[in-house]
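Removed: one protein chain of the complex. Kept in place: all other protein chains.
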């Protein structure tokens, strides 16, 4: 698993462009983080919604692919609560439902104080069937 | 309106980072576009979901703010259909419902052939009340 | 197609319970309607969000199944705009993207005046593959 993940994350040029780091990974789980830069800000000077989404989407992708079955996002929903305080933002992804072809993974985005910043929920479609039937 | 928009878009460092361009703007409407670069690709070599979302989110922000009332996204939903073909992706945003405090704006993302790539729907919250009561 | 749809709609006890009627159906399309009753209202006297959703969900189900491939909703998103005026509410469903295993269908809910009441977007998963590969 770790090799696949390393490959998948090494090939992710967008994570590199945005400065997203993978902090932890397990089957159906991941933790990603981002140190906020000036070029991550929107017109009103807070962390851009697209950056928050990209961080969450990255954590989602790692979590749903960590079992070894190629899985694509077909839908994602994000609710924004408040701008983050402090220099680092973290996204923690957990697969909450895993079927043969469809899965659901939620991602909590928190700032350095642990205050919730946003919540992401994604639906993944598995391109191949898991080997153990689930 | 145009001056506000120019200011808002000039201050958007993320649009600059990602190479997003504003092609058209009107009240409750915008068209944004992106020329796909190598560092926009995900681990499997197609345009990253976070980049597609960021392009749509930018078009949303311009459209919902184009009337002059500061408006924030509180929720966004995106469905992904297929990877884009050709070098350019376009996002066309239209406000479909506009209340005193809450609005809804949809964004169609299409590739160079005009084929639908994704659909975005965002809920905006207006920080101040529109001057004409709407 | 019509026979399958008749069977599917005849077996839908919830549509019967709520008074939902199918007004039109075609491949990837449907129109459903509802005459508002007293027991469709919420605590503040307007049409219940769950009834609006159920009407839209019914239109979605007919539209995505009208091609003959059994299709289930895996995710749905609804935005509410304003309470309907007049006695009848209509939901018009259109499939906007149709892949081998996943499809997306949008539903516009309007009141008797044609004013938008809500917008629904659903992701469907096809239990079998369409015979013509699409």
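Chains here go by letter, A, B and C, matching the order in which they are written, and residues are numbered from 1 within each.
The rule is simple: a contact is a pair of C-beta atoms (placed from the backbone, for glycine too) under 8 Å apart; a residue touches a chain by one contact, two chains touch by 3 or more.
These numbers come from a predicted model, not from an experiment.
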Could you tell me which of B:30, B:54 or B:77 touches the chain that is not displayed? B:77
Of C:21, C:48 or C:94, which one is in contact with the hidden chain? C:48
Where A:45, A:68, A:87 or A:116 are the choices, the one touching the absent chain is A:116
In the whole complex, what residues of chain A lie against the chain that is missing from view? 77, 79, 81-82, 96-97, 99, 104, 106, 116, 119, 121, 123
Missing-chain contacts mapped onto chain C: 7-14, 16-18, 38-45, 48-51, 53-55, 57-58, 61, 70, 72-80
Touch residues of chain B, complete complex, unshown partner: 74-75, 77, 101-102, 123, 125
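Methods note: only the chains that are shown with their structure count from here on.
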Measuring between Cα centroids, which chain is at the maximum distance from chain B? C
Dist(centroid_CA(chain A), centroid_CA(chain B)) in Å evaluates to 21
If you average the CA atoms of chain A and of chain C, how many Å lie between those two points? 31
Would you please write down the residue numbers of chain A that are in contact with two or more other chains? 74-75, 77
